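With one protein chain removed, the remaining protein chains of the complex are shown where they sit.
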């Protein structure tokens, strides 16, 4: 990867964060918060996106961001007020900004008109204030020193100098420049240094410098940082232009009196004279009271410097109240402070700078690491966990009694490994805020669309969860909130009639509970219409006609695939389309969904998610000669076959009657074509929730316990295998396969156990 | 660029050409038959130590093993050639190879030799046995023995039961 590509990666990473931030900021602004800190933060985010884009030449992005930034700049200055219209425009601009970032990232330019309307709107808003803006500019205290001053002005100023320099030595005046320079105290206060300016000038041509003492105050009035000196510099180089000289003084504009005069053309008509005299007080520069001269040649610049230091000026009166003449002897400089020339504070010897070693930055409180690198560590720690448990398993009783030290060591190893695992997992963790922050926006839009007033409350945004889980969380959350807004929360009129506040509330919460993260989406709407749900479920054969499911079971039915068509549920004042998709998405990341509804009071859905995806809590089962693992998140309960109520269905298959439901039975040994002694009575049923709330019962030969495993891909070296979600390596080093509960359900239903 | 290429061409002598044309094979046996794969594809040779069977796959997929933390599928070459499943013992050998970006193992009876053959001596597989033409890249004769060159991609492809 080239440097530039690497920077781009950093940049786009940063853009994602900044865009998220913007979204978050405007969610709050939208609620009426017009805190200047927030508006400033929004400005900064846009500014940063623009800044980076400029570095990479993403011109479309720069252009759009610039318009947005300009508007935000005026908003934060109060020149444009943050009206609701402006907020709406900004929210739209955030989306567009994301589009432009996306286009830059994928190198797929957007249509020219993309965002044009908004751009114009922003420009119009900003321009409406243009006059104010200009006035503000004039408020700044800057000295109008400009290289491109008009000629007329130049000519009038020239007069000042003509006389003064008429007598200047002029053997060959071509390319000879005379610069007079008098620093103000401010120049030193900003850590500028005449020495550096001279050094730079010296690089332009042959230079000589004269220092002139200005009237020095009595010692009692002497200001350490006062300026009692001006310099006249003569610079000779045929190719020199004024702009080049001016550039040297770029940073000290306004902090000094300066004049740049080209010699040899002074006495002319002034027509060709490009000299610009912009000194604030030419008379000061040419103060006739200047009486002492310090003559310096190029070679002596080093010496002059010391003299030029404000610190040293303190000493100057002592040396030169009457005569400052003669160049400072080298020995004096070498002798340093003892010789009456204090060591300059800003000119530390370079040797000293170099030998500080390589202490690292201390201001950085976080580092950015490629996720791939973290995953590699996660993987290796996974291996370590396995190896460690493998070692522990090897310890039989004989060994235990024989090698107590070894046992103790293994225990410490186990502990450390567990700690290491936790720490590594924590690296991948991120606050759920990054997903939550997108929701206020959604709720607002839903409110507009449905005409309902909906408030969103969020708690626990700082709860941390694995990055991959977070990435998978956005869609299901969006879906569930959309459902709450569409179907859960009633219209204002209905709510008022029911004695509820007109505005509905959706509460989004996150908390950690043991090894899981619980995400709750709660509304104070009408709740699920169970009667209607059950009716639909029966008519669709999801529930057996004679079954009598509990309220909880009915609520759970909204996740069944049978409910995923709009017609079927449009009149159910509970949930709507595609909740089965939500469930399967959550299942995919090892989570589960639970729904609780109270008629007239509202609905609460709880997502239980694993802290991390890399490690899975599983039940280890024996099927034939093989061991399989079933994700605990899918398992509802386990039942001994001898206690189970099996029934035959006309197709010849077997179903399990459990809690008012008929559940498809899959004999894993049969499905996986595994041999094994099958004493039907001693076998177990593992009741799992598959797609939707649809359950399946897996017959296994034995249940061997629960454990955590590291998920390994089968596809890395092989291909997808039906009914198998992946593999894992057990304590003994052998591979166990992970049962794909969803996949089993999806496969041929005619192959149910006979 | 051109110059560099020319120089390289000039520098190649006869023996180098011969070397370029040479092919090193790992030879292994299944029953009486000898097969070979290019040595550069071989990653590891290990004794058979069982494998976790994979359901819903062809019978020649013996299962998966743990190779230092990654899961690697094992193909039974005998079964792949349609001669029935191998009844493996501890003397049987798994040759782990890389095919594309994947690592796979093939179960064979024994590894016999490292052979150096010339590419010029590789013959096309005679038409007839379709499994042979499908799974072999060519045939080479080495010291009177016929060595079938395994087409690894063909061996590992379409291993799913439903394929």
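A and B label the chains in the order they appear, each numbered from 1.
Methods note: contacts are C-beta pairs under 8 Å (C-beta built on N, C-alpha and C of every residue); 3 or more make two chains touch, one makes a residue touch a chain.
Here is the rule we use: contacts and distances are computed from a predicted model.
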Hidden chain of the complex, named as in its UniProt record, picked from "NADH-quinone oxidoreductase subunit F", "Aspartyl/glutamyl-tRNA(Asn/Gln) amidotransferase subunit C", "Response regulator" or "Peptide/nickel transport system permease protein": "Response regulator"
Touching partners, among the displayed chains, of the absent chain: A
Which of A:60, A:196 or A:427 contacts the chain that the document leaves out: A:196
Residue in contact with the excluded chain [from A:14, A:375 or A:471]: A:14
Touching residues (missing chain, whole complex) on chain A: 3, 6-7, 10-11, 13-14, 40-41, 43-44, 47-48, 50-52, 54-56, 66, 69-70, 136-137, 140-142, 188-193, 195-196, 200, 248, 250-251, 254, 345-348, 350, 353-354, 356, 358-359, 361-365, 368
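Here is the rule we use: only the chains that are shown with their structure count from here on.
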Centre distance in Å when chain A and chain B are each reduced to the mean of their C-alpha atoms: 49
Contact set on chain B toward chain A in their complex: 50-57, 63-66, 69-73, 102-104, 159-162
Of all residues in chain A, those that touch chain B in their complex: 379, 382-383, 625-626, 671-674, 712-714, 716-719, 721-724, 727, 729, 733-737
